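All protein chains but one are shown in place.
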Amino acid sequence: MASSVNPASSPSSESPPVEKGSSLWTDAFFRLKKNKLAMLGGIIVILILILCFIVAPILALTGLNANAQDLSNRFAPIGEGQGGLGTDQLGRDLLMRVLEGGQISLLVAILATLMTVTLGIIYGGIAGYVGGRIGNAMMRIVDGLLAMPFLIIVILFREIISGHVDELARFFIDVWGWSSDSVLRFANLIPLTIAIAGFGWLSMGRIVRSAAASLSQQEFVEAARSLGLSHQRILFRHILPNMLGPVIIYATLTIPSFILYEATLSFIGLGIEPPNSSWGKLIQEGANFMETNLTVLAIPAVLFSLTLFAFNFLGDGLRDALDPRASKD
Amino acid sequence: MLRTTFYLILASFLLVSCETRSDVEIANEENILIVGNSNEPKGLDPHLVSGVLESNIIRALFEGLCVEDPAKDSSSLPGVAMRWESSEDFTQWTFFLNPKAKWSDGVPVTAHDFVFSYRRLLSPDPNWPAKYTEMLYFLENGEAYHRNRVGEILCKNKPDFPLAWDLLKGANFNGDKKLKLESFAEQEFTKMEEKDLAKFKAYLSEGGALDFKKLTADPVDPSQLSDAEKRVFFNSIGLDKLEKEHLIFLKKQPEMIEWTEAVPPEVRQEVLDLLIAHHEAGKPNLWDQARVGVTAADDFTLKLKLRGPVPFLTEITKHYTWYPVPRHVILAHGEINTAFSSPWTRPGNIVSNGPFQLKTWRTNHLIEVEKNPHYWDRETVSLSGIRYLPIKNSYTETRMFGDDQLHITYTVPSELIPMAREKYPGQLRQENYVGVRFLRVNTRSTPFDHPQVRRAFALAIDQKAICEKILQGGQKPASGIVPPFGDYQPPELIHFDPARAKTLLAESGYESTSSFPDIELLTTNSDSGLREAEALQAMWQEHLGIKVRITQREWTTYLQKQAEKDYDLCVGGWIGDYLDPTTFLEMWVNDGGNNNTGWSSEEFEALLSKAENTADVPTRMEILSQAERRLLDDTPVLPIYWYTTNYLIRPEVKNWTPLLLNNHPFKFVKIEKP
Partner (left out) sequence: MLRIILSRLFQTVIVVFLLVTFTFFAVRAIPGNPFAAEKATSPEEQAALEAYYGLDKPLPIQYLNYWKNISKGDFGDSLAMKGRKVSTLISEAFPVSLKLGLLSLLLGMIIGMPLGIIAALFHNRWQDYSAMVIAMAGICIVAFVLGPIFQLSIAKPLSLLNVAGWQRSSDILLPSITLCFGVAAYLARLTRGGMLDVLSQDYIRTARAKGVPTLQIISRHALRPALMPAVTFLGPAFAAIITGSFVVETIFLVPGMGQHFVLGITSKDYNLVLGLVLFYGILMGIANLLSDIALIFMDPKLRNS
């Protein structure tokens, strides 16, 4: 039986009195280790991150290029092609495309999640802590936006932002002399990222708000208040740190859902700018070849699903571990 | 609850299992053809649609004067017209209508229906959103009526008018298009750029400044303007569009608008009087005065008078814009030019004269037509109905064909062509199609204001590789913009030549590719478009060393960006409306609605109008080929390939033979029971 000490709920009678802060995390880690699926997920996540962000750039240095076409060598089977995983419909190296696609998908999802978390904490925290009418009104606005078709928000953000991103990219290329290829490659995922985050932060805001609202009712916050601590201090020293648990859980589960969003956008034709690719786009293009050539679908799809599984199980595991209600067993 | 659900699902499975025959087997017994039709039609009013998929349905519902031959291109069979004859110079045609031709409610189709239809399509009202009015410009005075050229209609056709129209037409009736005064509204005359100033030169002979505030006031008071300003004001609008007060003012100073020397002062006054009288009469519709070249000699004789010789007129009458629409039904649901608010095309209301009539229309689901019991040639019609499925996803469509759910697919995606060839031998059709895929070039953007750069980009496209490696549908590299068909043999103008492309680029003054401005290739968000764009991107990179960015936009945004010339290069295509090169060439005239490249050439337009007045076919083709050469010398458009149709068709479907326009007449189609 794992002990739980959560400042958010009154300490349960059986748990031994332990120090606050550190034990929450050591406890959590202990519980996480018990969940083998979550641990496996964590390992896979780390491996895939290494593959996409360390191995791929090294391979690129050795001369592998994800966008070099060779129309005379289309659909090379596994074992052929420079990367060894064959080539796609335009004779491009599949290994590099999958890895670079993964970079984009993961970057978009991770960056969007970071933005989501930041925005959500600020907005939800304020709404929850202020409470009352204003807090309620802030939440109704979120509800209204949340019910909007996310496609509208995505297209809107993309159109508004892409112009400015171009200016920014040109600045880096002209003034700092960065290579235009790499700047543009990452510049063109910014609109997409912001668009996804522009929609995603709403749910985060809701979660943070309910957490903040329940926290601000807690005895230790009441105590802090009665001690005359400033709002800022209460917010930053007492409420925010205690919301970390739900936020981390939610963030881990948000990453895979953003990877999925990106894929769905690719299906509609609103994904990343070509010739660059993302997993969503590779799978969508690959699915068109389902009857004729399975490798162009299978390779990205397997990696994609594996990543989603891994993130989801890691997230679920973290929830089990960090949310003590579900772990008194 | 779980138990009930389980039983429910089991029951639904059992219900299903009663039917083990495929959709096609059932349809074969019912004699119904199931066709993939790619999308939900925008509408069924033959005058308001402009797409291929709508025309597939309209062709079954309506019938024009002539009917497509099921097996031969450029050949016309009797439709509503039993027979026809033309004058020797092909400018006057008489169509003798079949008295047996009926609308699907039993009302006879008469020549008056045709007159009404053509009048409807040509409606001059700005609220009339017809897309394909130009198709009727072949009729004499058709364009003048549609564009509401009041002066021309009144002066040309008035019996006792003292001056011939040819001498009068040099006067400024239409307004000077260069002088868009609204666009100068915020400008100060003294600070104007040279090229803008040049536009006003002609009207500023005595010098003087212009006050744009006064010129764009609402309303403009001419008595407050200087003479130079008056000239600019009147000439910018033109006689046809001037208000009554302005025309009255002009009577005092007729020299304030351009006339030619040939127009004597008393004629000027008479023109102005005619126009003022028209305003005073409340600007009535001018159909009766316009003398558009369509008349009903009697109920079953239709006479057409054309603006020039059109030897291929019967070809054109097969286009849906030339079909009759039911006068009695349209007028029962609205005015002649009531567009979208009229419910006459809705199921239950619509009445048509073709081999079929509308049975069901469910959005995004199904359109079904059934045999028209009143059709004059119902013995020939073999099918008892057609079902059109709006299958947007072409992969699903091919899979449905494989599962015996469709007789004919709309297309086969290029990815599945190798599979289709192998799995459905003899059922995959790859046929020539009069259509061309090209890139529009924005000739007003740098670097494409250099013709050499445009040509270099054209020559660096490895068309053959795109056709054979990517599309695989039998498409042919396009050496020009008009695909080869009939009497027209296109000149060899563009072919892949990377060495020449490089030289051209060097000649253009852009030495290194690093000094090249950013170039954006605009495309839609379709998969096939993207693959092509990616291939083009790689080709220019390889052969010219130039990086091009691909911008994908949804359809309507793509169209808008194109119309606003907010692009550098843009993927596009064009399907011929009838079998004549002009259908591909006329779009590139100045201000043509589909030009969008900013390019224009008076020489090119002169060649087109020369062809318009030439009756002799070989000479005409020669002139048109000169026009095409002239167009591609400047290369405002980079041809990529000529289309083919790729589709799957079941063997039991008969009388469906290759046709260049792919407008298969459904009345002859048969399902042969195995």
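Just so it is clear, A and B label the chains in written order, and each chain counts residues from 1 on its own.
Heads up, the rule we're going with is that a contact is a pair of C-beta atoms (placed from the backbone, for glycine too) under 8 Å apart; a residue touches a chain by one contact, two chains touch by 3 or more.
Everything quoted here is computed from the prediction, not taken from an experiment.
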item	value
Contact partner of the left-out chain, one of A:I44, A:L114, A:V130 or A:A301	A:A301
Option from B:L33, B:A81, B:I386 or B:M400 whose C-beta touches the chain left out	B:M400
Sole residue of B:N442, B:Q541, B:N596 or B:T645 that reaches the chain not shown, by the stated touch rule	B:N596
Sole residue of B:T91, B:N141, B:N235 or B:T345 that reaches the chain not shown, by the stated touch rule	B:T345
Residue touching the undisplayed chain, where the options are A:R185, A:H238 or A:R319	A:R319
Residue ranges of chain B at the interface with the undisplayed chain	2, 5, 12-13, 15-17, 19-23, 40, 42-43, 45, 48, 50-51, 126-129, 131-132, 339-343, 345-346, 362-366, 389-393, 395-396, 399-400, 402-403, 405, 554-557, 559-560, 563, 593-594, 596
For chain A, residues in touch with the removed chain	34-37, 140-141, 143-145, 147-149, 151-153, 155-156, 159, 256-257, 260, 263-264, 267-268, 280, 283-284, 287, 290-291, 297, 301, 304-305, 308-309, 312-313, 316, 319-320, 325-329
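Note that only the chains that are shown with their structure count from here on.
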item	value
Chain B-facing residues of chain A, complex	67-69, 71-72, 74, 89-90, 155, 180-181, 184, 268-270, 273-275, 284-285, 287-292
Complex interface listing, chain B residues touching chain A	395, 413, 415-416, 418-419, 465, 469-470, 524-527, 530-531, 533-535, 537-538, 547, 549-552, 554
